[in-house]
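A single protein chain has been omitted; all remaining protein chains appear in their positions.
Chains: A, B and C, in written order; residue numbering restarts at 1 for each.
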Amino acid sequence: MAHAAVMQPPASAETGAGVYNEKLGMWVFLGSEVMFFTALIGSYIILRFAQPQAWAAPGQILNIPVTGVNTFLLICSSVTMVKAFAAAQDGDQRMLKAWLLATVLIGATFVSIQVYEYLVLAHEGFLPSGYVAGSHLAEVADGGAAYKGGAALPESVGLYGSTFYTMTSFHGFHVTMGVLCMIFVTVKAFRGGYTAEDHRGVEVIGLYWHFVDLVWIVLFTIVYLI
Amino acid sequence: MATTAAAFDHVAHAHADTRSFIRRYIFSTDHKIIGIQFLIMSLFFLLVGGTLAIMMRWQLGFPGEAFPGGGVLPETMAPDGVLLPEFYNSLVTMHGTFMVFFAIMPLLVGVYANFLIPLKIGAPDMAFPRLNMVSFWVAMPAGLIMMAGFLVEGGAAGAGWTMYAPLSANPEYSGVSGGQILWCVSIAVLGLSSILGSTNYITTIINMRAPGMTWFRMPLSIWSLFITAILTILAIPILSGAAIMLLFDQLIGTHFFLPPDGGQPLLWQHLFWFFGHPEVYILILPAMGMVSDIIANGSRKPIFGYHSMVYAMIGIGFLGWIVWGHHMFQSGMNPTLGMSFMISTMLIAVPSAIKTFNWLGTMWRGSIRFHVPMLNAVAFVAMFVIGGLSGVFMASTPVDIQIHDTYFIVAHLHYVLFGGSLFALFGAITFWYPKMFGRMMSEFWGKVHFVLTFIFYNLTFFPMHQIGLGGHMRRIYDPTEYEFLLPLQGLNRFITISAILLFATQTIFALNFIISWFRGKKAPDNPWEDTGVEWSTPSPAPHGNFPTTPTVHHGPYEFSSPLVEEDYLMQDRRVSKPATPAAS
Amino acid sequence: MEQKPHAKHPPYMGIWAALALLTVLEIGVAFFQNWPKEVIILVLVGLAIWKAVLVAMYFMHLRFEGNQLRILAVAPLPLAVILVIAVITEYLW
Partner (left out) sequence: MPYDWGLPIAASTFAADIDRLYYMILVITGIAFVIVEVAIVWFLIKYRARPGRKAYYTHGSAKAEVIWTAVPAVVVVGLGILSASVWSHIRGRDSVPPNALPIALEAKQFEWNATYPGADGELGTGDDFTMRNLLQIPVNQPVVVHLTSEDVIHSFFVPEFRVKHDAVPGMEARVWFEATMTGEFSIACAELCGLGHYRMAARVVVQDQAEYDQWLAEQAANQTVASR
């Protein structure tokens, strides 16, 4: 059987995948995550295909500049994460801590910006159930005039709101979870818990983190830009 | 890494065990204890589900008559013992939900994946023991949340275990609000448990097999549990996602499945069945695997066509993903789509045929021992075939027009789920009981329970084909409302009486199970003279499972092998001329 | 495997630049009016997939993993496609 020091699968060579348990487990788990987002994103695609008229043009309701910045942040957090992993491989404790810390901070910023985005949208009158009666957006929609460089707003955006909030909030939830685990890993790193020989924690949390980033790449395109 | 630490606690093999009572029996990370915890939990929910069924049956057999002892039920369910229609809907829904999600699924996967995988592949424990513990302590609350439905205002969920929207999505339609919400929450929570569990099973099987335990030396039970875990990992998240969308429709006013604002009721059905059909194979594959082990043992013969058995299960696993539409033939789904779903559904008969006939081939020219596990395993084959064949009727779209949503479906699903999964489980429980508890269950009472269950089971469910063809719809509270169903009421009564007897019979099993735990005769290491690795460690298996990591030298079913004079050759027993490491 | 000290690392910063660039490109395309909607959608999805693949290949270092793991990683995708395609035909009929 393996010793915690060596990143080899515990079982003998002829059995086993040549990948240590935590990494294999994380990949399997990510498989289930893919299916979870398939349920949400798939429903979105299907509903939008069935009811195209319920969606506003890009940028009309959602604020693309802000989200663009947010997307960029998440990409940065991915690179800081992978840098942390590289540092861990080199046994460079100083950089490991620095990069992990950066990742935590950027991740937290992403979530805060998303919360801010929600607050603004709610204020303007866009909720999971659709327009808020009497709100700014509702009036614009009633007016039927062209709006923010697009055509008039759809008179009902029930499905738009439902899918937008469900998908983005669940992604946000994943980021939050990621940040929490990342804090755990960072603390352990500061305690010198990772060596060049054994830095499973860093690699495994990294996989999760990059996956969440990957999901956002898809979401940003199909939810905000299309 | 928290989990890592735990993972390697167990590397030091079976040792004097110094854990506190709590760590040992309540928050244990030992896969065997967790398996037993799941066993107790799911048997309890099996009992609950059965009890609900009997109440339903009473109303169907004797509409409007007071349910004996029903007086204790509150006004909102059954004023002076007569069930209310809304309560009946909750009964159907909860019966299906408990049986599928909290009885059979945990029994097969929670109990036997947990208990058998490490023991049968020669590992000290799961890859992530602590995660394993969490998966039980998440499943348990899920079950309690589901039961809480009966206590809340408006009663438990009442839209059928399939939760078709919009009925399930809008309290104004169903009259149930709290119950619906609890259903969604409970299912989402249970989903988490299943995903954690399956991650564990897959990792363990891939990475923790003992030296010599190559893929094609794994017992079919392990193969089936492996494929099942993969199906679970991929199917359950779809249900969780759908359940969450349904929850949002109820709570925060989204419109996923509510037509007024463009929602699509059929979308729910597609999502549910895209999960649902793989789910039903999750409910049968482990049964098939364990039955294969037991039949080989009972026939004292190697399993017939081991490789084709494996490929057949993989085939069922694949096909299971492209047939979900067969639940929606009459739902207004695109008929052309229905046609392709019909063909793919029909094709599933092929791998199932392979398995059926290989079981027969295993018994052929065997030396069959009639121990309780074998009896139940053979009953599994006999009954699963009936259920499978009735499935072919529904697979034919035109015939399904007549039998869809009738008792023909109810008959089908009970033949595969009770006649299939549950008989297999009665066998499996008896077979591995000694390794779990170190004692044998009573052979005599086991046989009595088997014979009576087999008879009453068929008397209960076979006539359902008949009334189904007659047009008897599912999920109806009072058949006598339809004058074209009146001629069938006699049969309904007969079914109800058989069902009550069937239920009563189960007390034999319950007593046998409980009493044997304390009074059963002490079990030797290998009571069934089986070949599996788990039988070479003491009964009950010690903490850490094996005194020393076993090395595997043979395929899984070397019964009556010419290499030795006993009629079984254990996988980890080395004989003078070592078998080649290649697949047997 | 990957634990030999001071191993040569993939060009992480390069990937990062590429992702940033592609994102800017995407936003540009999204507001590029004189193309038909379908084309824009195709291009955008293409770019998104490109970015996703970069992340999976380098940041999740699938590129440097064994085949077993790669298969594991892509296994769910066909199912996702099957589900969406099948259900969409409902509305094409």
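The rule is short, and it goes like this: a contact is a pair of C-beta atoms (placed from the backbone, for glycine too) under 8 Å apart; a residue touches a chain by one contact, two chains touch by 3 or more.
Computed from a predicted model, the values in this text were never measured in an experiment.
Asks: Name every displayed chain that the left-out chain is in contact with.
Replies: Within the full complex, the chain not displayed touches B.
Asks: Please pick, from B:Ala66, B:Met473 or B:Ile497, the residue that touches the omitted chain in the full complex.
Replies: Of the candidates B:Ala66, B:Met473 or B:Ile497, B:Met473 is in touch with the missing chain.
Asks: Using the touch definition up top, pick the residue from B:Gly50, B:Gly81, B:Gly253 or B:Gly305 that touches the left-out chain.
Replies: The missing chain is touched by B:Gly305.
Asks: One chain isn't shown here. Among B:Ala382, B:Val448 or B:Ile497, which residue touches it?
Replies: Spelled out, the listed residue whose C-beta touches the missing chain is B:Ala382.
Asks: Using the document's contact rule, name the residues of chain B that touch the chain not shown here.
Replies: Contacting residues on chain B, toward the hidden partner: 85-86, 88-89, 92, 158-160, 164, 166-167, 173-175, 259, 262-266, 299-302, 304-306, 308, 330-332, 335-336, 338-339, 342-343, 346-347, 349-350, 353-354, 356-358, 360-361, 363-370, 378, 381-382, 385-386, 389-390, 392-393, 396-399, 401-402, 404-406, 465-466, 469-471, 473-479, 481-484, 487, 559-562, 567, 584.
Assume only the chains that are shown with their structure count from here on.
Asks: Suppose each chain is reduced to the average of its Cα coordinates; what separation in Å results between chain A and chain B?
Replies: Each chain's C-alpha centroid was found; their separation is 35 Å.
Asks: How many angstrom lie between the centres of chain A and chain C, each centre taken as the mean Cα position?
Replies: 14
Asks: What positions in chain B touch 2 or more of the other chains?
Replies: Where chain B meets two or more other chains at a single residue, that happens at 234, 238, 267.
Asks: Among all residues of chain C, which ones touch two or more of the remaining chains?
Replies: 75-76, 79, 83, 87, 90
Asks: Mind pulling up the chain A residues that touch chain C in the complex?
Replies: 7, 17-19, 24, 27-28, 30-31, 34-35, 38, 42, 45-46, 49-50, 58-59, 64, 68, 71-72, 75-76, 78-79, 81-83, 86, 89-91, 196-199, 206-207, 210-211, 213-214, 217-218, 220-222, 224-226
Asks: Name, in rising order, each residue of chain C that touches chain B in their complex.
Replies: 75-76, 79, 82-83, 86-87, 89-90, 93
Asks: Could you pull out which chain B residues touch chain C in their complex?
Replies: Residue list for chain B touching chain C: 234, 238, 266-267, 270, 274, 321-322, 325, 333-334, 336-337.
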